[in-house]
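Dumping the structure here so I can ask a few things about it.
Certain chains of the assembly are absent from this excerpt, and the rest are unmoved.
Chain lettering (A and B) follows the sequence in which the chains are written, and residue indices restart at 1 in each chain.
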Amino acid sequence: MAEQPVKRVTDIGPPHYEKFLHPLIKKNYGNWKFHESMAPGVFFHESESGDRIYTVRAGTPRLLSTQTIRAFADLAKKYCGGYLRFTSRHNVEFLLDNPDNIEPLKADLTKIGFPVGGTNNSISNIVHTQGWVHCHSSATDASGIVKAVMDALYDRFTHEDLPAKLRIALACCLNMCGAVHCSDIAILGVHRKPPRVQHDSLHKVCEIPNVVASCPTGAIRPATTEDGKKTVEVVEEQCMFCGNCFSVCPAMQLNDPENDGISIWVGGKVSDARSQPTFSKLAIPFIPNEPPRWPGVVNAVVNIVDVYAKNAKKYERMGEWIARIGWPKFFELTGIPFTKYHIDDFRFAGTTFARSAQIRL
Amino acid sequence: MADTKHETKLLDELEKGPWPSFVKEIKKSAEKNPVGHDLLGQLELSYRDKISHWKHGGIVGVMGYGGGVIGRYSDVPDQFPNVAHFHTLRVNMPSGWFYTSDVLNKLCDVWEEHGSGITNMHGSTGDIIFLGTTTDQLEPTFADLTANGFDLGGSGSDVRTPSCCVGKARCEWACYDTMKLCNDITQEFQDELHRPAFPYKFKFKFSGCANDCVAAKARSDLSIIGTWKDDIQQDDKAVAEYAKNGLDIQKDVCNHCPTKCMDWDGSKLTINNRECVRCMHCINVMPKALRPGKERGATLLMGAKAPILQGALLSSVLVPFVPEDELMDTIKELVDRVWDFWCEYGKNRERVGELIQRVGMGNFLDAIGLDAIPEMVSAPRDNPFVFIQTDEQEAE
């Protein structure tokens, strides 16, 4: 371990969670018997001892001011002894021992603008990433699209009337920080132009061999400028805009106002319930960036959600529904055009070809 | 600090609509700290230009740590001086994202004093994200954080902040104590978490059952998924109750069972537990009637990651079942061997899952000293291109 000044505290790790557990949770830790949902965003867990812990879940924009965090803290103080948590999808959960506090808490939450819901067969919060708020790689914004889409899907968050869970995630570039690759609906920022090499600066900021090595398709070659500077050149036809060269070298600019945009992917899931985890598959290769409210993306997502809601059977996740009706039917029902871009031509291409004469005719 | 409000015609559109608005959040924080105004200003510019105005991240951090801070600089610092430096701190959250009002307020105190007051609750790896401060504020923030019992999370080529589902704290299905194991592993590997020494990042995620509520199978190098060995606990009276209340057990439960190992004769539900693959569906549908078995533990799967560079990977089975009480030791021993091999043979920026694909699972298993078992594959190979060793070679 590196030298540290004496007084400086390091490597203490996170505080122990026990400090933050509701006494009733501590008491019944590991002894929960079953749960029951009471309303969208509200459910309770009952323990072997008969104790009940009530949960009220509210949606958040994930990007929170300290004021809002303090507001949540105040509500927790007011209604549940100051015990709350956040979920793996950026929702906040208040943990109550007294069911009488549920309605007042819901009322207060609604008053300050945070919707209660996101449970069971609803659309929960959108897992997302930084976008233009903080990241240099982003092919699109994150928070703005999430806001626009969730405005349109608001009732799907506060109601539980879908055939099954529907999980949406957004990532603003192919790095996929939102880990969107296994979502019922994935919103993914994409570039469509090869990197513009900054010949003057490249040799200063990057190791040429690393830049060349960074390209999965071998599109990058060492080169020299007229004035003899070491640099690289990109074989444009070989570039599929993954952005890896930019990740390793700032002099490989990819951002492009006109050609950056969004792709939509569907049918992925993570849970092993019924069917095994699967990747999301390409539905729409490209929708332009339309700030501030991305109507193209919003309509595309709403359309897919509505068609799914109308056609899927109970307990069928998006991908399970499509597996049953077949992809041709999915494209027909959603009206999304199928293009050559939908056909895999990467590493495992061929394994996804229709290698069978089983066809609906 | 210059306090300049900027015109934000486009962003203002995002204050409309029922869903809580991040623009409102930034504006709120701007009331206390002008940084917010410049962030809005630059973001408005991005909305007009349809492009990010952040420069490629620079290496900044706190003394002795190689990770936990993401350096960020504006490419239009003259227009927005307050965000010229706008670094992010990743603060390691408590297991299960549990808080008290008091501790949240303390965190807010720290961040209002040293940074923008803007956060992500949480980052998608799970950390508390303190969004935006300057280089000189990094050490002071860190000092106040540790003073309040918090530490930084991971970034760069190190162990990333492990995360877990709520587990035994509030879920009847947790087959092992996800929060404890997540916390213990995090504490165990503090050095690996703070001081990048790997070819690339390594992520742990802990889910108490196959529902996988932290999406571990999709996005962690080591995915620990709770499961059980004995029979599903079944309460026939409760089953009958569900049937009485109108649940169509044949259609809604049995027909969805992936192995069709359930039989419902209209009055009695019979599960062939040897055929059950612990998918959780029937339990999900009838939580009052069915529960995971009593002999509990977890399946260890390895290798998930995002698509860069060879395509996304899902974790695949490495150890089908580890009893709950052996999990900590087994995982420690396993990652020791995996990290040794990875550090020796892994290329720069090659995740473990990619390494396995490159060297072949067979060789990987040899290297970490595990036997090949059929549970590791959905099917054996279908191509005849086997690098088979003849006895002499094996002897060699």
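As a working rule, a contact is a pair of C-beta atoms (placed from the backbone, for glycine too) under 8 Å apart; a residue touches a chain by one contact, two chains touch by 3 or more.
All figures in this text were calculated on a predicted structure; none of them were measured in a lab.
Participant: Where each type of chain is drawn only once, what counts apply to the full structure file?
Facilitator: Stoichiometry for the full complex in this file: A x2, B x2.
FYI, only the chains that are shown with their structure count from here on.
Participant: Roughly how many whole angstrom separate the Cα centroids of chain A and chain B?
Facilitator: One centre to the other, that is 12 Å.
Participant: Per the contact definition, I'd like the list of chain B residues that touch chain A in the complex.
Facilitator: By the definition above, chain B touches chain A via 10-11, 13-14, 16-26, 28-29, 31-32, 39, 43, 46-57, 63-65, 70, 72, 86, 88, 92-105, 107-108, 111-112, 117-122, 124, 126, 131-132, 143, 146-147, 149-151, 163, 165-166, 168-172, 174, 177, 179, 183, 186-187, 190-191, 194-195, 210-215, 217-219, 225, 252, 256-258, 277-281, 284-285, 287-288, 291, 306-312, 314, 348-349.
Participant: Taking the touch rule as given, give the residues of chain A at its contact with chain B in the complex, in rising order.
Facilitator: 1-5, 8-17, 19-21, 25, 29-30, 32-36, 45, 53, 55, 59-70, 72-74, 76-77, 82-88, 90, 92, 95, 113-115, 127-129, 131-138, 141, 143-144, 146-148, 150-151, 154, 157, 174-179, 181-182, 210, 216, 242-244, 246-248, 250, 255-258, 260, 270-277, 279, 289, 291-293, 314-315, 346-348
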